[in-house]
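Here the complex is missing one protein chain, while the rest keep their positions.
Note that the chains take the letters A, B and C in the order they are written out, and that residue 1 is the start of every chain.
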Amino acid sequence: MIFTSPALSYTLLSPILILLGGALIGVLVEAFVSKALRPVVQLTLSLGTLMLALMQVWRIRGEESLTPAMGSLVIDGPAVLIQGSILIIAIISIFLIADTEQFTPLAAALPGSAEERQAEQAGNQVTEVYPLTLFAVSGMMIFPIATDLIMLFVALEVLSLPLYLMAGLSRRRRLASQESALKYFLLGSFASAFFLFGAAYLYGFSGSITFSGIQAAVVGGTGNDVLLLIGMSFLSIGLLFKVGAVPFHSWTPDVYQGAPTPITAFMAAATKVAAFGAMLRIYYTVFANAEWSWIPVISAIAIISMVLGSLVAIAQRDVKRMLAYSSIAHAGFLLSGIIALNKSGLDATIFYLFAYGIATVGGFAVVTLVRDSSGEVTDLNRWKGLGKRSPFAASAFALFLLAFAGIPLTSGFIGKFSIFSAAYENGATAVVITGVLSSAIAAFFYIRVIVLMFFTDAVEDGTAVEIPSILTRATVIIAAVITLVLGIYPAPVLDFITDLAIFIR
Amino acid sequence: MDASNYLYISALLFTIGAVGVVVRRNAIVVFMCIELMLNASNLSLVTFSRINGDLDGQVMAFFTMVVAACEVVVGLAIIVAIYRSRRSASVDDASLLKR
Amino acid sequence: MKWLSLLMLLPLAGAAIVSALPKGNDKAAKQAALGTTLVVMAATIAMAVGFQRDNVDLQYVESYAWIPSFGINFALGVDAIALVLILMSTILAPIVVLAGWNEAHGGRWSVKTFYILILVLETMMIGVFAATDLFLFYVIFEAMLIPVYFLIGGYGSGERSAAAVKFLLYSLFGGLLMLAAIIALYVMSGAQGGHTFDIDKLSQLQMSSTTQNLLFLGFFIAFAIKAPVWPFHTWLPDAANSATPGTSVLLLGVLDKVGTFGMIRYCLTLFPDASKTFTPLIMVLAVISILYGAFLAIGAKDIKRLIAYTSISHFGFITMGIFAMTSQAQSGSILYMFNHGFSTAALFLVAGWMISRRGSSTIADFGGLQRITPIMAWSFFIAGLSSLALPGLSSFVSEFLVLVGTFTRYPVHAVIATFGIVLAALYILIPVQKALHGPTTPGNESLKDLNLREKLAIAPVIAIIVALGFYPSPLLKVINPAATHVISQMGFTDPAPSNGGK
């Protein structure tokens, strides 16, 4: 047996390598840098890593390769776009994570124990959240460019495991936070098991663990369709779980609510991008020729996601839960981009993902601002009159809500328009009509929040808006600007996406 | 012996695991059920590897084991934290977040 | 000269100036807003002067690539219909600003914000009529809900936020239906020679009659909600009741016209066959609107709701005229849109002054105003007469044209609709009697008559109402070619005199 060293294209892989390297250095920093310096060092390190990775992504735009890592990964236009989106979202999320007020000083300490108080008084900070974030980002970067089942599974776990932990790090309401971590972990592993089982059957169907092999089997139509269908379904369960589509959505509200808000922001935005990035690649290339089998199923899932997400969101009293249900509805909208199965669907989905991700981070960023003496206030009733107390926070939040609702002149509208027209092009009339109608329902609760903020008199209960740092403010502003610009003049971005977004097989 | 029998066993194990997740309360047991599901998948992988006559499936099974080990680390950390703060490993007790 | 984009930029520039003003300087904000709207009005008039009235093509055409990958252009252009409506909007704007000089003070937010919203809204009002790209139209159609929403919810009275929400949700719902139809059109255009939103090109799409009917409904329901046509009207009374008078004027006078404008520009042009299919139904809805609105107005206890109900009736006339497919009815409808803007403006503005003086909008709280505040009372009375379409005032010309034009093709509808004029007399004279006549009720003795500013605001409105009543020719000459063009595009010609079957 001759051992040939693997041929790796380091330039194309550099963004991922940089991230992994940064994450490992972060671990070392935890070990060797003094407590006082750690926050600054970690923040700088993470930001630097992310920026560098983003620069590398920018540099490799337009490059295409099926074999940057021996056929396990692929770099093409969509890959670059998804990776870029993830990095941009990660950067503005890091700004939020930098607000250490949000995190418990000592994750190991019992909630409410003396130990915890001591740690708090000592000014301890869980700086390990930075390397965790970088690891998660690395997983997210790999997930949409993986081209074999092993890579896909490993990437899925690499992105998930740090998130499970990060969900449990909240400083306030630690019990809830830990609970959310538990739920996220158990359900996530549960879904992973389905995913893996599906992967096994796909392997059984095609005799290959590479996407190209599976695709060839699908095209050839020689394999056992039952194996294909089971494999496809169970693999999809894993993916649909990650994007939070009904009926695999149940973790979303609880985890979104329980996790520290900066983590929720990061998770809600970046995971969705990564997971949909992977779905796009899998459905547009691997399963494209089996569309007869999955389009009806995904359509049904899209429809119930949109409807259920919108309906239940109406009844929410907690802003984070409401955004969670809204994200379920958005998962439905995004699935119509998968159903589209055409070039415009691909462009539209990528655009939508970016626009939605940015607005989501912006929205949660505003949530972190609204506080009382014991921390964040997420009860919507206490958001009354926010417009008077902080026009900045309230108008920004209103803008993000309008973007979620898909009101023209926000990015959400362009996204919705393009994704629905792509789906309609592929004959998904029912999905489009449900999408439009559930947008109307969705508008109902977005507008209700706007009413609360602007048209309801404030209750004096100590709820105030605090801007913890320039970074959080920057997040809100950047997100708002992007949301507006993409709504008013999206042409450059759209053209950029259209030019780049071509899958290579 | 027909290789497909291993597939049936795998499916059965997977089902047992899945049902276990739903019916058992203890977080550790739930987690073990999930591990059972992962191992059921491994069994399938290995079986398919055998049927197909290549090693990809077996390689993947190894990866799965590694990943499962990682999951154990993370999972136990979380479960222990919960147990410490709640003095209970029942997943039903952790139901603050709902509706 | 790029007239239309200039017109759209001017109010935005004004808004920028207002927002740059120091905090608390309300007077400067008002003056800047008034100045801006006056400049816009002057510019619109200057543009209108150069309009070639016998040319039925779009004029002052401009087009800039906006989102090329979707075939979307920032394309502007006006035909006579759009021109007339833009003219109406920009003339109303300074009047609203002047008339509502103090109405921003009771609001949740600063006076400055109020005028920024008004100016942004003005840009959108111009844009929505000038857009010749369906996507651009839709964007403005939806986006203009936002400033109105904040104007109602932030500066209105009573159940203002509930009314604002109702307005917004209702409109959004209609808008989303239209969006679905627009998506379908867009996709079809892609399949038939390239993605486009150009109305001309879209009107040449081939589609099955079922598709056409469904898409027509998507558009029509949106416009029927906007207009509003029975039974999609229930948001209007609430909104008008809660909004400030100035906002109500813009809402009923301008925004609602987008609905009827859309029916002509989009429903008829894009779906001629479906329009014909649905005409019988729409005619019935229109007639119901006319009578229903009138009856509700008769029973209204609140003066603002009353005016809103009268508008439902009037929009019934407009809708009926649009679908009657005769040149008289069509011209009449277009003229009606213009005239209604002013008569409703007059009613709402005067009602607003009455309400702000009395502190109540219940009709029964007034009484004997004619003797206490004669000028205010007269203004209201004349506005009311215009609303009931008294000959010699502008609405008569348009209303009669609609009726006579409808009669030649749909005699039964026209006859039933004509009963509306008796009801109109009731719904105007009942409040006139209760509020202006009779003995002075307690609490009214010391009301002040209109001041100079208010007189300056109402005078041009009344002047326009009277002038166009006696001499509508200048407008009709502009409107007629466009109206005839619409009819002939639909393949209709006016019915010849029947000689009663002899």
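Methods note: a contact is a pair of C-beta atoms (placed from the backbone, for glycine too) under 8 Å apart; a residue touches a chain by one contact, two chains touch by 3 or more.
Criterion: contacts and distances are computed from a predicted model.
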**Item:** Name of the absent chain as recorded in UniProt (options "ABC transporter ATP-binding protein", "MrpA C-terminal/MbhD domain-containing protein", "NADH-quinone oxidoreductase subunit L" or "Nitric oxide reductase subunit B")
**Value:** "NADH-quinone oxidoreductase subunit L"
**Item:** Chains shown that the absent chain touches, full complex
**Value:** A, B, C
**Hidden partner chain, touching residue among B:18, B:60, B:74 or B:89** = B:18
**Asked** Among the options A:57, A:97, A:126 or A:187, which residue touches the chain absent from this view?
**Response** A:187
**Message:** Going by the contact rule already stated, which one of A:65, A:212, A:293 or A:395 would touch the omitted chain in the full complex?
**Reply:** A:293
**Request:** Pick out which of C:5, C:203, C:234 or C:360 touches the chain that's been left out of the picture.
**Result:** C:234
**Complete:** For chain C, residues touching the missing partner are 169-170, 230-231, 233-234, 292, 295-296, 298-299, 326-328, 331-332, 368, 370-371, 374, 378, 385, 390-392, 396-397, 400-401, 403-405, 407-408, 411, 414-415, 418-419, 421-422, 424-426, 429-430, 432-433, 436-440, 470-473, 476-477, 480, 483-484, 494-502
**Footprint left on chain B by the chain that the document does not show** = 18-19, 21-25, 30, 91-92, 94-99
**Request:** Pick out the residues on chain A that sit against the missing chain.
**Result:** 182-183, 186-187, 190-191, 194, 225-226, 229-230, 233-234, 236-237, 241, 247-248, 250-251, 253-254, 293, 297, 308, 311-316, 441, 444
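Definition applied: only the chains that are shown with their structure count from here on.
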**Fill in**
Closest to the centroid of all CA atoms, by its own CA mean, is chain A
**Request:** Find the two chains joined by the most C-beta pairs in contact, please.
**Result:** A-B
**Message:** Can you work out the whole-Å distance between the CA centroids of chain A and chain C?
**Reply:** 44
**Request:** Could you please state the distance in Å, as a whole number, between where the Cα atoms of chain B are centred and where those of chain C are centred?
**Result:** 65
**Request:** Going through chain A residue by residue, note those that touch at least 2 other chains and give them in order.
**Result:** none
**Complete:** Touching at least 2 other chains, the residues of chain B are none
**Prompt:** If you look only at chain A, which of its residues touch chain C in the complex?
**Reply:** 347, 387-388, 402, 405, 407-409, 413-414, 416-418, 420-421, 424-425, 432-433, 436-437, 439-440, 443-444, 447-448, 451, 454-456, 489-491, 494-495, 498
**Complete:** Interface with chain A, chain C side, in the complex: residues 65-70, 108-109, 135, 138-143, 145-146, 150, 153-154, 160-161, 164-165, 168-169, 172-173, 176-177, 179-180, 183-184, 186-187, 190-191
**Item:** Residues of chain B that touch chain A when the two form their complex
**Value:** 7, 10, 14, 17-18, 21, 27, 30-31, 34, 37-38, 40-42, 44-45, 47-49, 51-52, 54, 56-57, 59-60, 63-64, 67, 70-71, 74-75, 77-79, 81-82, 84-86, 91, 94-98
